[in-house]
Structures are given as C-alpha cells and as structure tokens.
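Following: one structure in structure tokens, then a few remarks.
The other protein chains are all here in position, but one chain of the complex has been omitted.
After this line comes subunit A, so read on.
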C-alpha cells in the first residue's frame, strides 16, 4: 500500500512540486547539531576573571562616589590595610593561632566523624542508636553552644577546639555513612568469597570505596570549620582572624573588617584547592 503511493509520487516527480524536493536531495542539508553541553569544565582563568571584574567594579564605584564609602570600603584601601597588617607583623600573630585552632578542631572533628560514620555504616545497632542522635544535633547552631563549651572546656583554647570539632563532626558523619552505604556490595561479597578478614574488607574495600564521598563531605566540613572559627574567637581570644574581624566590626572599621574577611575567603579557596589536589591523587581510579 505505502509502496504503491511511493511509486506513484516518484513517477509524478518529473513534474510539479516534487522537482524542488529532488533538487534539495542532491545538494543535501547538514544534520543540525544538537548535542554538546552538560559537561562543565572549569578553565582556570574564568574564576580569576570573575574576582577581578567584581573588585574592579567596587573600586570604580567607590572612586566615582557611585557607591558611598559607608556602603563598601574601597578595595585599594583594604589592600593598604592588609599591607599594614603584614608589615607590622600582626598578620601572622593573628593567623598563627587561628590556623592552629582550625587544624586541631577540624582534625578532631573529622577523625571522630569518619570513625563514627564508618561504624554507623557497618553496624546495625550503632546505626539504629546514632542516626537519630546525629539528626538531632545536626541542625543545632553550634555557635549557640559556645557558652556551654566555655563552661566545659574553659575560656582558653579548649572551648575553641571543641566548637570547631563539634561543628565539623556532624557533616562528616553524615557524609561518611552515606559513602559507606554506597560502596559496591558486590565488591564486599567478593572480599568475603576470597576469605578476607573483616578488618581487611573494611580497610581495603570499604574505606577506599567510601573515599569519594568522604572527601566531598570534607569540603563542606572544612568550610564550616572556617565559619565557626570566627564564632570560636568571639570569647576570650586576643589574637586570631576571627577576633580581628570582630574587633573591626564593633568599631565599624570596614577596611579592617574586609581585610579579615578576605583572609577567610583565601583560607577557604586554599582548603578547597588542597582537597581538589588530594582528590586528584587519591581518586585517579574513578572513570
């Protein structure tokens, strides 16, 4: 039936509108491209360009008076403040204790978090007991607990470590047990079928398999650690980036406030880059 109509139309093709179709068939038309996209890569310079453009706009705006000095400090003034901070040696006096607090606090929080997360991922009773507890403490703004930590751990470094550790603990736990849950079960079966010990399976199959999830959780945890650093230095800290920012804030010294904020941002970029490097080294096996 359809063959017949095809034949007649071809026979009629010598005259009438079909001539046009035949002509087009000869020259051909390229198939329209509709693939591509959905595969973002990140050329390095774009990120830098965004920063440069934003800062240039702020500089230009504050110089022309389009942005008033009370709204936003002039970037060049912030830079000058920063230079002063560096030359007076105060930069490292502030940075040193802050980095120590970050390192100790995050180390405690992350290592306890990973351990608890792995236990939740492996044992039914631990999971049943701790998942609701973690869900209960996750949404508590940890800053609200600072006075409690001061009572428990003293006004010195202890309370600061505790706050940062506690803040990094919960997101690490959640990321870790999710990652352990996602480890390919056939690999674990394989380990059992070759008679590997329980500890070998955890060390050689579960942990490496959970590593991608743990590392992406680490990104979030470390960002939270930096946020909490400022909070931790609200009480009883003479030196520290957080203390410096809070001081500047209470005096409405916007240049110093921004200099401090920039330091925190740089800290964030640095940790994220370091994790990126670790990921590239440790997770090279991913397809």
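Operating definition for what follows: contacts are C-beta pairs under 8 Å (C-beta built on N, C-alpha and C of every residue); 3 or more make two chains touch, one makes a residue touch a chain; residues count from 1.
Convention: contacts and distances are computed from a predicted model.
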Chain not displayed: protein name in its UniProt record ("Electron transfer flavoprotein subunit alpha", "NitT/TauT family transport system ATP-binding protein", "Xanthine dehydrogenase family protein subunit M" or "Ferredoxin reductase"): "NitT/TauT family transport system ATP-binding protein"
Hidden partner chain, touching residue among A:54, A:103, A:133 or A:190: A:190
Touch residues of subunit A, complete complex, unshown partner: 186-187, 189-197, 200, 204-205, 208-209, 211, 284-287
